[in-house]
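Reading through the structure tokens given below for one structure.
Excluded from the complex is one protein chain; the other protein chains are retained at their positions.
And now, chain A:
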Amino acid sequence: MRTVIAEDNVLMRDGMSALLGDHDVSVLAAVSDAAGLLAAVEEHRPDVAIVDVRMPPTFTDEGVRAAIAIRSAYPETGVLVFSQWVETVYANQLLRDHPERVGYLLKDRIVSTAAFLDALRRIADGGVALDPEVIRQLLSAPTVDAGLARLTPREREILALLAEGRSNVAIAADLRLAGRSVEKHVTAIFTKLDLPPAPTDHRRVRAVLRYLEAQRLSTQ
């Protein structure tokens, strides 16, 4: 897999490059700001760009804006956005227009290498990877969406894992369920959420978006 890294902290940048190198993920460029990132993506066209949210010059949401720009300009390049903390608003912005090849994770997740690499792979394959913390925040709100309200506790649990971007097989392993019964639950979720038949991955993302939209965030 081919990646570029944008991270202004040297310690993190070097650590991530070394870690990815250990796992046969090539790091084509490691830059420290959004401008450098856009140039590196233009030059290398990586599979995934790994982006820190807070970078110079303003140290606010440069990373999110750069990620959105990359997603619209280079449809084949995925982005994995790392944040020092979780903002559901950022997750919403990232997924709104291009709900594929996108990931939003807490920096802490890098420590569990397996999850980090798994997220990278899912994004490169066209999927979505959301931090469990984002999902937890979204799910903790009793939703006003009628479709979501009809879900059973088990289905909500499965939807949460779907939202993180897990595959049916991974969900079955996680919940110690048979693959068949996970499939049945997922179909039930799609039906209750009134999601029309479409390629499975697309429907999964739509289900996640229903969660995000249910937050009814109306900021002017």
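To be clear about the criterion, a residue touches a chain if its C-beta (ideal position, glycine included) is under 8 Å from a C-beta of that chain, and two chains touch if they have at least 3 such contacts; residues count from 1.
Please note the rule applied: contacts and distances are computed from a predicted model.
The unshown chain of the complex is recorded in UniProt as "histidine kinase", chosen from "MlaD family protein", "Branched-chain amino acid ABC transporter permease", "Ferritin-like domain-containing protein" or "histidine kinase".
Touching the omitted chain from chain A are residues 9, 11-12, 15-16, 18-19, 22-23, 54, 59-61, 84-90, 92, 106-108, 110-113, 137-138, 140-144, 215-220.
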